[in-house]
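Yeah, one chain of the complex is gone here, protein chain that is, but the others are all in their spots.
For subunit A:
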Amino acid sequence: MVDHALRCDSRAVAGNKTNMEQAPTQALTDALCKVAQHRDKRAFAQLFEYFAPKIKRFGVKQFGNEALAMELVQETLTSVWRKAHLYHPDRGAATTWVYTVMRNASFDALRKMKSNKEEHISEDIWPLLQEEQMADPDFQDHLQSKQIQDYISKLPLAQQEVVKGVYFQEMSQEQLAEHLSIPVGTVKSRLRLALQKLRAEIGDSND
């Protein structure tokens, strides 16, 4: 699976006028990223509190009906909770993303009222996941090496030293043994153990 931490670096929100007088755009964006990365309920509560009344007000205007407006609140915020991982802060502010999620839910609801059909055509018209995000080989590689580094950092320190020495500083096993003042045999066995672990970890997560 994709590492959300990388995609959800909220420091750079495109199109965000850093105007402190404005809505708490940055805070909302941070909260949405926390939901995406950690399923953080407190962060979601923040979004919920901010958006629920506003979505309801929009729904009442749109449908002229309180019950349908509440359905829109439910549809939209359920999608925010369940689809937060599809949000990209570099594509715009959280407010814009939540707006598009709400617009789509409202579009489907209006169609349902007219044709009495349960379909989610809005997903075809306004996909939440853009193509280029799916098939970008550089992006994938980048993610993967970040992932491998994460795994390496979980190894015992002695094993980390060896892996980093051999694979990142490109020392020979002999050089490394000398550098760490340990026998070459120990370098070899630590490396073997470390690679076993990495293989297990990475293999597991690819199932």
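Rule of thumb we're sticking to: a residue touches a chain if its C-beta (ideal position, glycine included) is under 8 Å from a C-beta of that chain, and two chains touch if they have at least 3 such contacts; residues count from 1.
Operating definition for what follows: contacts and distances are computed from a predicted model.
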The chain missing from this complex carries, among "Carbohydrate ABC transporter permease", "ATP synthase F(0) sector subunit c", "Transcriptional regulator" or "Xanthine dehydrogenase", the UniProt name "Transcriptional regulator"
Per the touch rule stated above, subunit A touches the missing chain via residues 15, 22-23, 39, 41, 44-45, 48-54, 56-58, 73-74, 77-79, 81-86, 92-93, 95-96, 98-100, 103-104, 106-107, 110-111, 114-115, 117, 121-129, 131, 134
